[in-house]
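With one protein chain withheld, the remaining protein chains of the complex are depicted in position.
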Amino acid sequence: MPTVSLIEYEDASPAVREVYDDIRATRKTTFINNFWKALAVNAAQLARTWFAAKEVMAPGALDPLTKELIYIAVSVANKCEYCIHSHTAAARAKGMTDEQYGELLAVIGMAHSTNGLVTSMQVPVDEVFKVK
Amino acid sequence: MPTVSLIEYEDASPAVREVYDDIRATRKTTFINNFWKALAVNAAQLARTWFAAKEVMAPGALDPLTKELIYIAVSVANKCEYCIHSHTAAARAKGMTDEQYGELLAVIGMAHSTNGLVTSMQVPVDEVFKVK
Amino acid sequence: MPTVSLIEYEDASPAVREVYDDIRATRKTTFINNFWKALAVNAAQLARTWFAAKEVMAPGALDPLTKELIYIAVSVANKCEYCIHSHTAAARAKGMTDEQYGELLAVIGMAHSTNGLVTSMQVPVDEVFKVK
Amino acid sequence: MPTVSLIEYEDASPAVREVYDDIRATRKTTFINNFWKALAVNAAQLARTWFAAKEVMAPGALDPLTKELIYIAVSVANKCEYCIHSHTAAARAKGMTDEQYGELLAVIGMAHSTNGLVTSMQVPVDEVFKVK
Amino acid sequence: MPTVSLIEYEDASPAVREVYDDIRATRKTTFINNFWKALAVNAAQLARTWFAAKEVMAPGALDPLTKELIYIAVSVANKCEYCIHSHTAAARAKGMTDEQYGELLAVIGMAHSTNGLVTSMQVPVDEVFKVK
Partner (left out) sequence: MPTVSLIEYEDASPAVREVYDDIRATRKTTFINNFWKALAVNAAQLARTWFAAKEVMAPGALDPLTKELIYIAVSVANKCEYCIHSHTAAARAKGMTDEQYGELLAVIGMAHSTNGLVTSMQVPVDEVFKVK
C-alpha cells in the first residue's frame, strides 16, 4: 500500500470540499497543491492546518515575503524537499528577486556552518545573552 | 579534558588578535562573545568564518534584521542553543519588536508542523513546482 | 561509482545467506527488501542489525503495531524516506487503519510544531519534571 | 535581553487567562507548565496551539499512552530536551511502566541506527512499497 | 518522575554486572560512564549495545582514532551533547592533537555549510555519481 493517497475535489467529502473552496477563494486560483490533497485523509487535521496557516502567513508585523523566507529557512534545515520547492515558488510569487535569493542562500549556508561549529565545540552561552 | 577552551585577547596569537580587533572595530564594542574565543583554536578557521560572516550579514538585497530572522530560523531547526540565544539578542539589537518576535515564533511553529506532515506522507512534488 | 550495491541471494556469501534465510523464515516470505541487500556489504553488520531488530520489534510490553508507529515517528523526524515507506507498509500489514494513520499524522504534526516552538523560545525545564 | 519571558497568571491578559483556565480545567490541576507561559507572548498562537493539542492528544483510534510514546519518539529525534522531559513525565502519568519504557528506548535506538544506515547507503525504495 | 535513573554497580542485577565487568576489563579502568548506567534499565539493550560498540570501534580497516572522529561528526550533526563530550574525550585519549581537532572543526563547519546550500537549492545529483 502506498504511503499517501491524494484526494481530488470530486472525491472529497463535504468537510474537505469546504476547505478546498476556501483555499481556492483565498488564493484566487482553482489549483490545489498536493500537500492539501494528501492531508485530506484526516478532515479535521486538514481544516486545522489550513486555517492556522492562513492566519500565520497573513501580513502582520512581518511582511509576507519575510515570512516565506523564514519558512524556507526552516524547511531547508529540516530537509523537507516538498516544502523547499513549494515555499521557494511562493517566495518568487511574492516578489523574491534573484539577488535576494542569492543572499538567502548565503545566510542559510553561513548559519549551517556556524551552527555546526558551535555544536562541535559546545560553546558556553555568554552570560550577557542570558540576563533576565 | 574539556571540549573547548576559550582564548582571551591577552593570550591570543597575533593572527587571532587581528581578527578580534576587526570584530571590535566592526561592532563598535570591546565585547567578544564566546563563539569567536572558542573558534580561535584554529586561527585560519577563525579568520575565514569572521570575514565571511561580516560579508554575508551586511545590508544588501535583504535588510540586516531579515537576515537575523532567517539565521534564527535555521538555528532553531538545527537546535543550536548558543546560536538561538546570540541571534535572538542580535535581532532585538537590530530592532525586532515583541510583535515581530511573536510572529516569528508562529511561522517557525507552522513550518515545523507542516514539514513533519509532508515528510510523514511523502507528498510528491507538484509538477508545476518543478518546471524549468 | 554508485553509493550502494544490492547483494542478491545467489551472489551472497554463506554468512550473508544464513541471515537471508532467517529473514525469510521469520517473515514467512521469500521477499527480502533492499535494506538488507545493501547492508550485506558487511556481513557482521548485517547479522548484528537483523538479530537486534528481530529481538527489539518482537511482541513484549509494547505490542508490535505500537512499535511500528514509534519507528515511523522516528523515521519521519529523521527524514529517512526509505524507512518511512517500509515501516508505513509494515504498520498497515500489522493492521493500522486509516483512522489510526490519520491520528498518527496529527500527533506527528503537533509534536513537530511544539518542538519548534519550545526550541525557538529555549523554554526552561520545569523543576517538577527534573525531580529525582 | 533574554530569549523568553514566562507570563504568570496574575500578569496575563484576559485572552491568555482564558486559555490558562481551560488548561487547568482540562488537566484538573492548577499547575501550568513553562511551555504555555512562554507561548503566552503571542495570545493567538497560545490559543491555537492549546486547542489543537487538546484535540489531537484526546483518546481516539489511538489510545492516549500510544500518542505520548509517538510524541516522545518525535521529540527525541528532534532533540527537544524540554519536550522529552515533559512528555516522558506525561507518559508515566498515563501508566507507562518501566518495562514499556525500556522497550521504547530499544525501538528508538534501533530506528536511529537503521535510519543512519539507510541514509548512508542511499538504499533505493523497493518497488513494492511504492505501488499505488 | 525523572527521565532517567543511573544504576550503580552495587544495585545492579547479575546480567547488568556482567556487562559492567566487561566494560571495566576492556577499558582497563573501574570507571563506568553515565551512558551505560542509564542504559541498564533494560539489561538486554545494555548488552546488545555494549557488545556491538566494542566490535564496531575495535581496530580494523579504519584505525580507532579515525572511528572516533567519524563518531564525533555524527554526534555533532545529531546535536547529542553527551556524545560530543564523551567522544571528544575519547579522541583525545586516543591521541587527537590540537591541530587535528582544529581541522576536524573546519571539516565539520564546511560540511554543514555545503549541506545547507545543497539542500536549499535542491541540487540534482550528477548522472556520473549515480552510475551502476
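Lettered A, B, C, D and E in written order, each chain numbered from 1.
Convention: contacts are C-beta pairs under 8 Å (C-beta built on N, C-alpha and C of every residue); 3 or more make two chains touch, one makes a residue touch a chain.
Note that this is a predicted model, so its numbers are computed, not measured.
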| item | value |
| --- | --- |
| Visible chains that the absent chain touches, using the contact criterion stated earlier | A, B, C, D, E |
| Per the touch definition above, residue among D:Q45, D:Q100 or D:N115 touching the missing chain | D:N115 |
| Touching residues (missing chain, whole complex) on subunit B | 1-3, 44, 48, 52, 55, 129-132 |
| Absent chain, residues of subunit E that touch it | 3-4, 6, 31, 33-35, 38-39, 45, 49, 52-53, 56-57, 60-62, 66-67, 69-71, 73-78, 80-83, 85-86, 89, 97, 99-100, 102-104, 106-115, 117-119, 121-126, 128-130 |
| Residue numbers in subunit D that touch the chain omitted from display | 72, 76-77, 79, 81, 84-85, 104-105, 108-117, 119-122 |
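Methods note: only the chains that are shown with their structure count from here on.
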| item | value |
| --- | --- |
| D-E against A-E, pair bridged by the larger set of C-beta contacts | A-E |
| Over-half contact-pair match to B-E, picked out of the listed pairs A-B, C-D or D-E | D-E |
| Relative to subunit A, chain with the most remote C-alpha centre | E |
| Mean-CA-position distance for subunit E and subunit C (Å) | 20 |
| Subunit A and subunit C, separation of their C-alpha mean positions in angstrom | 27 |
| Of all residues in subunit E, the ones touching two or more other chains | 1, 3, 44, 79, 84-85, 105, 109, 116 |
| Topology of the chain contact graph, where touching chains are joined (line, ring, star, complete, other) | complete |
